[in-house]
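Following this message is one structure expressed as structure tokens.
Complex shown without one protein chain; remaining protein chains in place.
Chain nomenclature is as follows: A, B and C, assigned in order of appearance, with residue numbering initiated at 1 for each chain independently.
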Amino acid sequence: MAEKKWRTAITRHVEHETYVRGYRLLDLVGNLSFAQAIYLVLKGELPNEAESKMMEAIFVSVIDHGIAPPSVIAARAVASGGNSLNVGVAAGVMAFGSAHGGALEDAMRFIQENVASGRPVNEVVSEYMSQKKPIPGFGHRYYKEFDPRTRRLMELAKTYGFYGKHCEFAEKVEEEIFKQKGKRIVLNVDGAIAAVASEMGFDWRLGKGFFIIGRVPGLVAHVYEELTTEKPFSKRLNEEEETEYTGVPPRELPVEFKKV
Amino acid sequence: MAEKKWRTAITRHVEHETYVRGYRLLDLVGNLSFAQAIYLVLKGELPNEAESKMMEAIFVSVIDHGIAPPSVIAARAVASGGNSLNVGVAAGVMAFGSAHGGALEDAMRFIQENVASGRPVNEVVSEYMSQKKPIPGFGHRYYKEFDPRTRRLMELAKTYGFYGKHCEFAEKVEEEIFKQKGKRIVLNVDGAIAAVASEMGFDWRLGKGFFIIGRVPGLVAHVYEELTTEKPFSKRLNEEEETEYTGVPPRELPVEFKKV
Amino acid sequence: MAEKKWRTAITRHVEHETYVRGYRLLDLVGNLSFAQAIYLVLKGELPNEAESKMMEAIFVSVIDHGIAPPSVIAARAVASGGNSLNVGVAAGVMAFGSAHGGALEDAMRFIQENVASGRPVNEVVSEYMSQKKPIPGFGHRYYKEFDPRTRRLMELAKTYGFYGKHCEFAEKVEEEIFKQKGKRIVLNVDGAIAAVASEMGFDWRLGKGFFIIGRVPGLVAHVYEELTTEKPFSKRLNEEEETEYTGVPPRELPVEFKKV
Partner (left out) sequence: MAEKKWRTAITRHVEHETYVRGYRLLDLVGNLSFAQAIYLVLKGELPNEAESKMMEAIFVSVIDHGIAPPSVIAARAVASGGNSLNVGVAAGVMAFGSAHGGALEDAMRFIQENVASGRPVNEVVSEYMSQKKPIPGFGHRYYKEFDPRTRRLMELAKTYGFYGKHCEFAEKVEEEIFKQKGKRIVLNVDGAIAAVASEMGFDWRLGKGFFIIGRVPGLVAHVYEELTTEKPFSKRLNEEEETEYTGVPPRELPVEFKKV
């Protein structure tokens, strides 16, 4: 028999009943919290109490960050063009590229690969310092001593038993940067989530998924707000006053192009 | 002072601290479940215990439905073109148009407008019947007696105190269709969620948002699976064997077009 | 034999050769202009000289409209999140909803249905006037006497033989509005393209396609410019100075939510 072209280990139907990761979906409804069901879908197994609590905290920590990020600008602009809720939200999700949510993935990879290799922290840090590469998950525009969100997540990680080698590594990197550079470059909230999610055994390739799942409710709220309180084709940018034209001045079309 | 072009009631920053719907985000982390935070972001207020439980159940009920829906086909095809997790997930969200998740919005509108107007149920149903229009939120390919997911959600609605006039209306419509048509067209899971969400006071314009938020984790799992277990540029469709060409047969380019 | 699930009349392969609408693709390369090939793909037949010229003019007329439209805002915001050229361009295309390019489709439908029905122009106009509905393809913020782009396209339509009943109808509507209202609401560029494309026999359901195809090169240029000349995660919106927060002031999380 020919190999089938579509394969999945997530969900299947047996006699019109949906089974998610082996469990009857209907049994999950009313019995699992949304975050527990997300854990099941992503990891393939049910979370224990501590894992459940940690998941709830992670998703809540990124639920919205205001109207200014590129994702919200994109989502509201697309909605404003006269599109449905789903299309606006999708544009927001598209904006979550390497510079917007991507740090979570990069930081998970950084932490997981270095913890796995067992390389001394001072070596890892000095490599980045000497090449002047930013370390993913570190640094913040305003927080220069510590990131309060990181502190919060690390406290919770300790409470729920996820403060293990990945979190330790991340905090040691912060200390080592301070030692080598003489100033702090703080472990930011992306780095903190990355450390905890690594501790929970999630693959770094799934990193951006935490950000996407956690932030989509914020995007839904923004697009709904745009659609219900603003006029279509919003004039957010006044070309004359707010843009700089950096191109060539008006010029004549050469005569050889003039046909009509 | 000129009116500002960007306005929002969702989130703002005060001295680098994020406040969501008035609450300090950091206070929510560890204290709210993800579904509670979603309720806050969407509704502007914190949920009580019953509202929290109902929200968890609604999102879990739509978390995944297998590999076959157009949203998953689109998400996996886009990922397969060599794109990041966020781009694949966004394609899935785009697919949630009027024929895919849109029923939830339509059913909420149908229930809310008819409950608000107080029109007799038999009149409402006979109008749809005489025009042979499908009633949004009713009907299922396999379930001919009752939809087990509807039964589950309605039980929970009763348990948590959300079985009020919107749910009653929805179930009365099912009975009335049976009376007028002589056969059941069941209240399906979209209709059930629509009835409960209406009972909780959510605007129908936000209807698709419940589906989007609930299903995004499933999309994340599918795109992750595609990216980690399948080859890029997957050959899911064998043109020769699986497609029918309905166009004109090969023909010669007319001589007046032959330049080179 | 079971019916095949994928059907198309556009392109097929015969022994590794691609045939588009029956013509060998390789024969088209070098012999057709891009606009001629677009005509073939959309319409199924090769254009004559006049149709070719008219297509070139239509696409050129919408090729770019500056940085301010929602599509460019969305495209550049998505690119700025750290995404590839194709993802930014796609976000721009998504923005072409009913309020942004949709007028072309609506105007084509308006013209085609009314020309087909043969209703008197004064009746059509007075119906819209009495219901205070805008007529799709008419009206402009700045142009109060005539839209110079419309004049240009109509001249070309006359030159190439496409000034027939659809164009006449559109111009009669402009006159009739003037008669009934005492002031001009000009036939705008969307309306002009709609009239000409209708004259050429294109279905109004394809209307937005003209706008999409014509504007994509502009989107490519904008996203390329964003990616090569601007920093990632551009701070285009200064939340503090440029946004108005319309929500509730900071408030305390109720004590019953405080767990940790």
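Just so it is clear, contacts are C-beta pairs under 8 Å (C-beta built on N, C-alpha and C of every residue); 3 or more make two chains touch, one makes a residue touch a chain.
Fair warning: this is a prediction, and the values are worked out from it, not measured in the lab.
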item: Among A:G44, A:P120 or A:P134, residue touching the chain not depicted; value: A:G44
item: Absent-chain contact - pick from A:A74, A:M94 or A:I111; value: A:M94
item: Absent-chain interface as seen on chain C, which is shown; value: 5-13, 16-18, 20, 25-26, 28-30, 32-35, 37-38, 41-42, 53, 55-57, 59-61, 63-67, 84-87, 89-91, 93-98, 101-102, 105, 142-143, 148-149, 152-153, 155-156, 203, 205-206, 208-209, 212-214, 216-218, 220-222, 224-225, 227-230, 234-236
item: Missing-partner contacts on chain B, residue numbers; value: 66-68, 70-71, 73-74, 77-78, 80-83, 87, 90-91, 94-102, 155-156, 159, 232-239, 243, 260
item: Positions on chain A where the hidden chain makes contact; value: 3-14, 19, 21-24, 27-28, 30-32, 44, 46, 83-84, 87, 94, 237, 239-240, 242-251, 253-254, 257-260
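In the analysis below, only the chains that are shown with their structure count from here on.
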item: Chain A onto chain C, rotation angle from CA fit, given as a multiple of 5 degrees; value: 180
item: Chain copies touching (chain A, chain B) - same or different residues, decided at half shared; value: same
item: Cα-centroid distance, chain A relative to chain C, in whole angstrom; value: 33
item: Centroid distance [mean C-alpha coordinates] between chain B and chain A, Å; value: 22
item: Two or more partner chains touched - positions in chain B; value: 5-13, 28, 30, 32, 84, 87, 94
